[in-house]
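One protein chain omitted, others in place.
Labels run A and B following the written order; every chain starts at residue 1.
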Amino acid sequence: MLCIRSVALALRATLLTSLVFGCGAAGAQSGKPQYGGTLEVGTVFVTLSALSWDPQDWNWKTNHDAGMFFEQLFAADLDKSVRKGGKYRFVWDAWLPSDAIRGELAERWEWKNPLTLVVTLRKGVMFPDKPGVMKSRELTAEDVVFSYERLDQSPKKIPTWFDHVAKVEARDRYTVLFTFKEYNAEWDYRFGWGFYSAIVPKEMAGVDAKNWRNAAGSGPFQLADFVQGNSQSYVKNPNYWDTEKIGATAYKIPFVDKLVYRIIKDEATQHTALRTGKLDILESIRWSAVDQLKRSAPQLKWSRWLTTTGQFLVMRTDRKPFDDVRVRRALNMAVDKQEIVKSYYGGNAELFSYPMRPDWPGYYEPLEKMPASVKELFVYNPEKAKKLLAEAGYPNGFSFKAQFTTASPDHADLVPLVAGYLEKVGVKMELQPMEYGAFLSAMTTRTHGPGYFMPRGHTNPTAGMRSFVTGQTWNPAIWSDPAYDRKMDEVYLTRDEGKRQKMLKEMVVEILDQAPYVWLPTPYVYTAWWPWVQNYDGELRAGSVRPGPIYARIWVDQEMKKKMGF
Amino acid sequence: MSDIAAETLQPPYRNRGAAGDFLVRLFRGKPLGAAGAVVVLVFLVCGVFAEALAPYGFNAINPADRMQAPSAAHPLGTDNLGRDMLSRMLYGAQFSVIIGLSAAGLATVLSILIGVTTGYLGGRFDMLVQRMVDAWMTFPALVILIVVVSVVGPGVPQIIVVLALLYGIAGSRILRGNVVSIRENMYVHAAQSIGAGTQRILWRHILPNVMPAVIVLFTTRVGAVILAEASLSFLGLGVPPPAPTWGGLLSGSGRAYMHQGPWLALAPGLALTIVVFAINVFGDALRDLLDPRMRGSR
Partner (left out) sequence: MQAYIARRLLALVPTLFFASLIVFVSVRLIPGSVIDLMLSQNDIGTGNSRAAIEAALGLDRPVHEQYLRWAGAALQGDLGRSLWTSTPVTEQLAARLPVTLELGVLALAVGLIVALPIGVYSAIRQDTAGDYLARSFSILMLGIPSFWLGTLVMVFPSIWWGWSPEIDYVPLTRDPLKNLSQMILPAVILGTSLSAVTMRFTRTMMLEVLRQDYIRTAWAKGLGERLVVIRHALRNALIPVVTLIGLQAPILIGGAVIIEQIFVIPGMGLLLLEAVGQRDYPIITGVFLVVGLCVMLINLLVDLSYGMLDPKVRYR
């Protein structure tokens, strides 16, 4: 067993070395891109199947699955990625820095006046032939207007999402006119590169749009097959309009013939599939599994990123005892967060990264620069915690019910850990495990709590802060501060990004101080891919959870793959 | 009158072994079964006296001590949160004892009740009950489990009741098949012809002849229930953390850290296999010994 393995490894190492010397090029770019082949991906959401193929369902995940064929007005400018000499890694959940946005379907856009935006579309973007749905034709402004109105009239629409828009109309074949009632800083996020911005053809009105077989989009891939809970297969769109510049030449994309999303619910199976080359890319690998994979598949390439979903202990601030800020701060000080980073995550975590992430330049203020009152929430101090609790009227501590979900392996370990810390200051957590559906619905129906372990996405700077606005679905702390709500409204109205950043930073300090959550560290997560995956360096999203443009630019070095024995 | 008749018509099952006599026969005649009995005894002792035997609590979290290989201080090592594995395994035995014995016991009683009555009485009663059993058994066990677990919350009593119902009703079919065959035997017909009442026939003729199957059923059920909890834990429906059931240990930290800490999987995995093995082997031996028809054979 051991013999075969070492021989195989030695062989591969020799071959790889000769390959590298033979090609003369090192690193991700090894010469002229090849066309063809299949790309098998275990995405960030490798355990989740598509929940909906119709943007009208207002489902957050549609961008991830349908974003391969439905395009948007704007997308990430992948030329600004680190591997191309830029400074961005494009691993954010749903954020794009203002200097890394390019027009996808939009060729250019300008503000005619503070409340009117004129968007000029690219010419020659074609919808494909789709029997039973449409004949191939060019995408026009009417499709953009149609897409917007279809979203606006959906029964599942988020009620306030388009409140800032007065009208969307087609001025001519390639020009769309947006008239706003008021400025909203999220305008390009809300209908541009965000979750709900897909441009669909007018012909969607006449067919069953929910049926994935009827999906027809202008994007680089088309949906070929959907086996629920198992795989999603996309084939190349031969008439795709975009090109990718590699070296001095502009190549038509996509390079690969076929793209497959594998849905694998079991973690051990995911790693096995990667190890044996059945997956070319696995985007989300827990830090504790990395060592083993590096040993058993040493040729894999790696990238590390801060996970975009953190876990927090939410405290219901509308009830005793958590309506008292001293109690909330006390619980924060009672948890040894440094030890969690060091021992529980083995160093693979960030102590302080919520609500603003370190990789949101301009929005993030590190802990050292925070006022003392915030800093002390991140220092383990059980004596001070007990003192605060006594001050608040709980000298002997208290007990409270804390809900978590049995579906999350994180919760299984993290929850008893936190419970252990709290018990040392006399606060007893009565753990109430819940099945995932029941767990989520407890939050939507506001029957959760008083303690609630919530997985929360670090979506983007404004969306993250929106969690604390009165009445939001994802505001399980039931935080309600009219002053805060007003500040949030003002942020939307502020055009100047610098000013917005300053305002948000103040709000961050305020909310951290108020501690509606027990702020917990956010772990790092790894992405791994085989060396034959070219023109790629671990980028994850080119929009809101939308990797389509990234996969369209990847080419598979099939010769290398064969030489390596796969 | 019927007593004398019943006495004369000795059904070929009469069994009079004394306890001492039994033990001798067990250890001499069925060494494997004896070994199984010893293991089962150890398992029961561990389960019942877990609190006294365990050096630490089962939830003594200590991140500084995480992922330590077996040593003098921690004979079975520590898990990813620094908890002592030996203690967690002992408490796990307690869970297995409680869940296994309760659920299997309840299930067996249920199986006997349903299987024997329907198998013997037959006719419309049989048909009606069997249709209900059919209807019940078409419920995928998963749906029932999720409904119960969601409505009442995950926990030990719910799991015991649901597993007992699932295995009990399903097992009744095996017993019924057995009874259907037995009731056609000569001695049953004879007893019926002399006017023995249904209750008497069930109690003295049918039941004892079904006993071998019942014993095997019970022993396999104990093992099956313990394993079922393990499978439930894998799907996230078992006894929730931080409860250290063996199934939960194996499917949770055992699988997640099987490369970094093989002891986390070896301990619960081996324990599960050995205990289930022992229970079944002991049950076999028991059945062989209690059935007088087997006594003489080699």
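Operating definition for what follows: a contact is a pair of C-beta atoms (placed from the backbone, for glycine too) under 8 Å apart; a residue touches a chain by one contact, two chains touch by 3 or more.
If you're wondering where the values come from, they're calculated on a predicted model, not measured in any experiment.
**Student:** Determine which one of A:V82, A:M126 or A:I158 touches the chain that has been left out.
**Tutor:** A:I158
**Student:** Looking at A:T116, A:T175 or A:S231, which residue reaches the missing chain?
**Tutor:** Touches the omitted chain: A:S231.
**Student:** Who touches the missing chain here, A:K84, A:K278 or A:K384?
**Tutor:** Within the whole complex, the residue contacting the unshown chain is A:K278.
**Student:** Using the document's contact rule, name the residues of chain B that touch the chain not shown here.
**Tutor:** Against the missing chain, chain B presents residues 32, 127, 131, 134-135, 137-143, 146-147, 150-151, 170, 173-174, 177-178, 180-181, 184, 212-213, 216, 220, 223, 227, 230-231, 234-235, 247, 250-251, 254-255, 258, 265, 269, 272-277, 280-281, 284, 287, 293-294, 297-298.
**Student:** If the hidden chain were put back, which residues of chain A would touch it?
**Tutor:** These residues touch the chain not displayed: 1, 4-5, 8, 49-54, 58-61, 155-161, 195, 208, 210-212, 227-231, 260, 262-266, 268-269, 271-273, 275-276, 278, 296, 407, 435-445, 457, 459, 463, 466, 469, 471-474, 565.
Here, only the chains that are shown with their structure count from here on.
**Student:** Find the geometric centre of each of chain A and chain B from their Cα atoms only, then give the gap between the two centres in Å, rounded to an integer.
**Tutor:** Distance between chain centres: 47 Å.
**Student:** For the complex, which residues does chain A have touching chain B?
**Tutor:** Where chain A meets chain B, its residues are 267-268, 288-289, 291-292, 339-340, 342-344, 406-407, 409, 411-413, 415-417, 420, 431-435, 437-438.
**Student:** For chain B, which residues count as touching chain A in their complex?
**Tutor:** Touching chain A: residues 59, 61, 63-64, 66, 80-82, 146, 149-150, 153-154, 236-237, 240-242, 252-253, 255-260 of chain B.
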